[in-house]
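All protein chains but one are shown at their positions in the complex.
The block that comes next holds chain A.
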Amino acid sequence: MGPKKETKEASASAKKKDAPAATTTATASAKKTTKTAGNTTTATKVVTKERKEKVKSTALKAKQRVVRGNQLTRKRKIHTKPTFRRPFTLRLQRQPKYPRRSVPKRNRLDHFAIIKYPLTTESAMKKIEDNNTLVFIVNIRANKPLIKQAVKKMYDVDAEKVNTLIRPDGEKKAYVRLKADHDALDVANRIGII
């Protein structure tokens, strides 16, 4: 019993000697040394600072494991249906490192390109006077909403509706009926079709 205690005390004191060197608090260790000096004769255990920390860390780990759940013994999911469908997984957005094209393609069908020229035939003139419509030859790839926008942008007029047809010679003709508050004759004069 005696020699055991002595060795324990020796190891404890050795530990104590290391602890102050490692830690910054000198006063706490000094306290500990005085405590141990008093307890050399009794059989009480010597608790160093290091041992306290070790105990604390193991306790913390145990707590974490309880909270997290041990990975080795996981609960199995109960499947109530015979089919297995792929679960929703994380789908990230693209974060390209470089744009594939340095410059984005320019819009070849802008309003300058849509309206080619107005028609000035006799029937077109009749349309201007009687039906408040303008007649344009238009890019064949333009559709009615685009034609409406282009007319608004170029000539500052609102269209009530647009009718289109493709001529036998391959050009698209657009009948653009203007809203009641615009006068087709005035607009035609402004554009240059008389």
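Heads up, the rule we're going with is that a contact is a pair of C-beta atoms (placed from the backbone, for glycine too) under 8 Å apart; a residue touches a chain by one contact, two chains touch by 3 or more; residues count from 1.
In the analysis below, contacts and distances are computed from a predicted model.
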item	value
Chain excluded from display, named as in UniProt, from "Armadillo repeat-containing protein 8", "Large ribosomal subunit protein uL29", "Kinesin-like protein" or "DNA 5'-3' helicase"	"Large ribosomal subunit protein uL29"
Sole residue of A:90, A:103 or A:180 that reaches the chain not shown, by the stated touch rule	A:103
Where the unshown chain meets chain A, residue by residue	97-103, 112, 115-120, 154, 191-194
